[in-house]
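The complex appears here minus one protein chain, its other protein chains still in place.
Order as written gives the chain letters A and B; numbering starts at 1 within each chain.
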Amino acid sequence: MQRRDLKTWLFLAPAGAWFLCMLVLPLIVVFVFSFGERGAAGGYVPAFTFDNFLNLGARWAAFKNTLILAPLGTLICLLIAYPLAYFLALRTSPRWRTVLLILVIVPFWTSILIRSYAWIYLLGGQGIPSLLNALGLGNPRLINTPFAVLVGIVYGYLPLMVFPIYVALERLDKRLLEASSDLGSPPWRSFLQVTLPLSMPGVATGCMLVFILLMGEFLIPAMLGGGKVFFIGNALVDLFLQSRNWAFGSAVAVALVLVMLVTVAAYLHFTRRWAGGRDDVSLM
Amino acid sequence: MRIYALAVYLFLYIPIGIIALFSFNAGRHASQFQGFSTQWYGKALSNPFVMDALTTSLTVALSSAVLATLFGTMAAMALQSVRGRLRLAFDALIYIAVMVPGIVIGIATLIALVTVFDWLNPILAAIWPLADAAPKLTLGYGSLIAAHGLFAMALVIIIVRARMAGMDRSLIEASADLGATPWGTFRQVTLPQIFPGILAGFLLAFTFSFDDFIIAFFVAGSQTTLPIYVFSSIRRGVTPEINAIGTMVLGVSLLLLVAAQAILQRGRKAG
Partner (left out) sequence: MTDRNDFLSREKFMAELYRYKKGSVTRRHFLGVTGLGLATSVLGTAVPGLRGAAHAQGSIGDRVVVASWPNYHDPANFDAFTAETGAAVDLNVFGSNEEMLAKLQAGGSGWDVFVPTNYTITTYVDEDLIEPLDLSMLPNYDAASFDARFADAGTVNGTVYAVPRNWGTTGFVVNTANLGGLPKPTTWKEFWDMTMAEFSGRTMVHDYQLTTIGNALKYFGYSFNSVDPAELAEAEKLLIDAKPHLFAINSDYQPSMRSGDAWMSIAWTGDGLQLHRDMPEIDYVLGKEGGELWSDFFAIPKGAPHRDAAYALINYLLAPEVNAKEVAFHGYPVADARVNAILPPEMLNDPIMYPAADLLSALEFGAAVTLTDPNRAELMARFKSA
């Protein structure tokens, strides 16, 4: 028994050390810094003050933007991804399925930076707006708006949503659908009563993944929002790379982590209950 | 349904098409097409900074993926027999590692390492036998690999553990009953069953690191990864060179994907 304990410890040691040095330590430092003060030329000087937390209201707009656009982006991703995943899992021949699936991931292999840049061009005055103008549909300003950021978000994260839903739908026992239709149930009813509930774990996983990534998003609003659509991630980068206020930046980071912990825990709680206590409704 | 799918694929591919199209632009500007040319591919390939950035990215992605896969698999296996507080602590750490946004990881790692280095470097300099040769800890490869590996390792643990949960434990017991050594059992029974999970974890870890911008942006120090290079090129004013780099990365990834698929198919037939 002793030997086995030793082996277990040895196997856990590297991962444990890694977590301690690169996760626990940095988070503790951020926590400690969040009670400090900004140095004269920026940076951090030790102190013990709650001012940084009291000042969080100054970033309320960024928090609000994030808390609106992250769930909204997740929802739009879901609405676009679900029919596609359904099509791929239930309406394509197995031969084409692999190819079509790979085609969903391929855009993922180009850097999100370059893909977002393509959207700067497409949404800029010489892109889609000029096309719309030529068609006599007006000349709307798209770039540097929340709309542009949402397009970028959907574009960037769609594959992450398609996959889990596809996996859930593909696993679905087709006999259930047959049984449902044999019992005289119309297709929409089969969908609502059989397909949709059984695909919920995939939906939950996809939403979780996309939502978590969106809460910390920086690049897409930075590139497609023109500095006007600010996520909390942008506020954080700004605090560290422009105004060099490490103490306040740490407080914002702590607040972001807390908001995420709460929302994710609440989300898991509700989806678990909703999905009837199934355990597979989670990231893990 | 088909039309819908087609529309989604168009949405996914129009920007990619534009990137690829402009990579063949003869002109300097990324927004006006001025004739066909492959010069930007030559430029990108002969640009030492692009090649440096690519090497850095590949080194970091490979190292962090290998380490994360190794340590993650070890931890996942060990956690099988761990209960109680230790298990709870690990579960919490994995959960936090996956959930804390990359931007917070990047910033937290930066300020923690800068603080620790500021504190350690004078000590190192004082105790080092050769006063001038004392090593100076700075941000760079080490911090990049460690920060990327963290998230990757959590992913690997999750994936491998899920695979193990679906594993047939009776096989392991049978193997032990038949007198196989623990190592033999691992190699011949456990490993083949969890291997797809390990491979998936490795590929995810590699992709994550290779594509990551935000963590690297903070912890890269003087190193430049490919996404950082691309970011600074966009700020410098985009030339089609960036499009060429993107198109090449895409092309190589596609080739690897096709190759991997072919190998897997063959493996499946052989098995």
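The rule we apply is simple: a contact is a pair of C-beta atoms (placed from the backbone, for glycine too) under 8 Å apart; a residue touches a chain by one contact, two chains touch by 3 or more.
This is a predicted model, so every value here is computed, not measured.
From the set A:A41, A:A134 or A:L183, the residue in touch with the chain omitted from the display is A:A41, counting the whole complex. When the full complex is taken into account, the listed residue touching the unshown chain is B:S232, out of B:T38, B:S232 or B:Q261. Only one of B:S37, B:T59, B:T138 or B:Q193 touches the chain withheld from this view, namely B:T138.
Looking at chain B, the residues touching the absent chain are 31, 47-49, 110, 114, 117, 138-140, 218, 221-224, 232, 235-237. Against the chain not shown here, chain A presents residues 38, 40-43, 58-59, 61-62, 124-126, 141, 143-144, 226-228, 230, 234-235, 238-245, 248.
In this section, only the chains that are shown with their structure count from here on.
If you average the CA atoms of chain A and of chain B, the two centres end up 18 Å from each other.
Contacts from chain B toward chain A in the complex involve residues 1-2, 4-5, 8-9, 11-16, 18-19, 30-31, 70-72, 74-75, 77-79, 81-82, 86, 90, 93-105, 107-113, 115-116, 146-147, 149-150, 153, 157-158, 161-162, 207, 211, 213-214, 218, 226-227, 230-231, 234, 238, 242-243, 245-247, 249-250, 253-254, 257, 261.
Across the interface of their complex, chain B is touched by residues 4, 7-9, 11-12, 14-16, 18-19, 21-30, 33, 44, 80, 83-84, 87-88, 91, 98, 100, 102-115, 117-119, 121-122, 126, 155, 158, 212-213, 215-216, 218-219, 223, 233, 236-237, 240, 246, 249-250, 253, 256-257, 260-261, 264, 283-284 of chain A.
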